[in-house]
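Remarks on the structure that follows.
Just one protein chain is left out here, and the rest sit where they should.
Chains: A and B, in written order; residue numbering restarts at 1 for each.
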Amino acid sequence: MTSKLTLHGVSKRYGPVTALHPTDLEVREGEFVTLLGPSGSGKSTLLKIIAGMELPTEGRIIINGRDATEMPVRERDLGMVFQNYALMPHLTVFDNVAFPLKIRKTATEEIRRKVHDALKTVQLEHLKDRKPQALSGGQQQRVSIARAIVYNPSLVLMDEPLGALDKKLREQLQFEIKELHDRLGITILYVTHDQQEAMSMSDRVALMNGGRIEQIGTPRQLYFTPETAFAADFLGSSNFIDATVTARTSERTVCRLSSGEEIAAPSREGFSEGQKVRLMVRPEHISLLGQAVSADRNVLKGVTTGTTFFGESAEIRARLAAGSEIAIRIPNDYSLPEAEPGAPLHLEWDVRQTHVFA
Amino acid sequence: MQTMHALETNTTIGKAHRGRIPIMIRTLGFGTFLLPLTVFMLLVFCVPLLGVARASFYTNGTWTLSAYREFVSGALFHRALINTLSIGFMTGLISVICGYFVAYHLSRMPQRKRRLYIILVMLPFWTSILVKSFAFTVLLGTNGIINQALQAISGTNVVVPMIFNRAGVIIGMAHWLIPFSVLPILSSLLSQDKALRDAAEVMGATGMQVFWKVTFPLSLPGVLASGLMASVIGMGSFVTPSLLGGRQDLMMANLVDFYVREALDWRMASAIAVVLILLALLILSTAAFVRTRLSR
Partner (left out) sequence: MNTLHQSAKATSRLGRPISASVLIAWLVYLFLIVPSLIVVPMSFGTSNELVFPPQQWGLDLYAKALDPAQGWLSAGGRSFVLGLIATGLALMMGVPAAYGLSRTNFFGQKALSFMLLSPIFAPTIVVALALYLYFATLHINGSMLGLVMGHAVIITPFLVVTTLSGLKHLDRNIENAAMVMGATQLQVFFRVVLPAIKGPVLSGSLFAFLLSFDEVIVSWFIARSDQPTLPVKMYSSIQWEVSPVLAAISTFLVFITVIVSLVSAFAQPENTDGF
């Protein structure tokens, strides 16, 4: 597969502020890549540099095989969907979608056909004569999407396109964008700070933190094998437990908690005996059986401190013998005899679902 | 915060003021604040205006349309009316065009710098019209600075007539109305979402295309409204045509003056004033209509 976008060591500084550390990134043809990260992590900065609205302090940008580092915005052959739609208020829906085609001096008949097709794709043909102000937020964003794909740009950038919509509409549009991507084979670089959105839509997620890409991979990779505590914490929920490495083989690393209990985890590079570490296990990977002692399971003792019901699941909070608080998520078809505050608990989970971080 | 503190500690104020005004406030509410100016404007603005309308119909104890009949048939009035309209619209147009360049320039600079430049633009606006008229006589006159410079450059005795004619009136009036049209255009340019221009550029538009397809159409309602506004204000002007214009550039305001001072005919002066104010109302309501219509 060919590469639609390649970044080589792109960085951005505003005076003393480093908004983006040198960053490499590749987006392949037809891929859906998401930049995910908390506020201020540099997502918009990266997107603006790619779009050409900001110049990088260092590094090179290759779009569709051409060096675009110094290229004017208009020559980069990009599509863009903005958070606040950025539809021209003086133009009708039709003319908004026709805008990029008119700029390209496309023949009238072809404009009519392409706009029609694009509006049909987002199911808005019937509103083509309205002004954008007369549309709902979701409809406006669909127009904006139609406008970004009507001229087949190499790469479509989307900066928090669903940020201004309510939850229900957001979920529906997530689905529609994903479906559009799969059907038309367009290449999308998407920005969001909503981890659920990133996971459900993307082929790959680039997790950003403090102006750099912390980890990049498929949603499954990020979820099941987070490389840093930040990645583990940002994607999904997580429990952290302080421990010290006591033994290490090529397969297993064994750590001791302050209570003396031992936890095993799959070995990773870069840890040595005696090192202080943080162990992580996701609340939904813990179960409460605690009877079946096997070499593949970790077991801990705790005391219930509280329970919260979420409908489809429940969360039980427990205090470990080692002192720290831990959360357990379990499906709610369960009866929970031990869930009274103060009741002792036996927590148990798969060794492979234990992660060790420095 | 300080004021809050003062409120809590200083309760004597309320007692000292207890009297007629608080009672008024209790019955009229915020209307009390509006009352003095409303009464003043009714008595010293509205009643006098109605007096003008009355004076245009009522002379020597009889009601008559004679003034308006004279207006409709008199060549002098036709000329003044045409002058008023053409000079008004011409200066409105010139002011808006010049004002647009300035407003565009202002809209693309950082805010601190812009504040400084706005003072620069508004300074001539607040300068007495007499100072400017005087300066233009000195600048544009037959022996004026510009003609002297032209003669020095060309080595001939050319004299470009720029004063006591239509050009003089329009130059003088544009000078006054350009700052007037800069502010509304500037505020309409500043209220535009930068994302729209970014979007256009991403879609492949050049700088010129961004301007003509996005920036300009979006600013059009503001431009039209402020152009019409400037025209109306120009049409009412009196000092500039009187000091910088020639005899043939007489505007309706000058005619009002003439009928009051020279002809001592209040009836005719009032009729002209009524026509002038109706004209202003007509254009202003057009402007309001255009603004709501286009910005929808």
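Note that in this section a residue touches a chain if its C-beta (ideal position, glycine included) is under 8 Å from a C-beta of that chain, and two chains touch if they have at least 3 such contacts.
Not measured: the values here are computed from a predicted model.
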Listed residues B:178, B:196, B:218 or B:250, member touching the removed chain: B:178
Chain not shown: contacting residue from B:83, B:133 or B:188: B:133
Residues of chain B in contact with the chain not shown: 3-4, 6-8, 13-14, 17, 21-22, 25, 29-34, 36-38, 40-41, 44-49, 51-52, 55, 98-99, 101-102, 104-105, 111, 114-115, 117-124, 126-139, 143, 145, 148, 175, 178-179, 183, 186-187, 190, 206-208, 211, 232-233, 235-236, 238-239, 242-243, 252-253, 256-257, 260, 266, 269-270, 273, 276-277, 280, 284
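Following the convention adopted for this analysis, only the chains that are shown with their structure count from here on.
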Distance between the centres, which are taken as Cα means, of chain B and chain A, whole angstrom: 56
Of chain A, residues touching chain B in the complex: 51-53, 72-80, 82, 84, 86, 88-90, 99-100, 103-104, 131, 147, 151, 157
Interfacial residue positions of chain B with respect to chain A in the complex: 193, 195-196, 198-206, 209, 213-214, 217-218, 220, 296
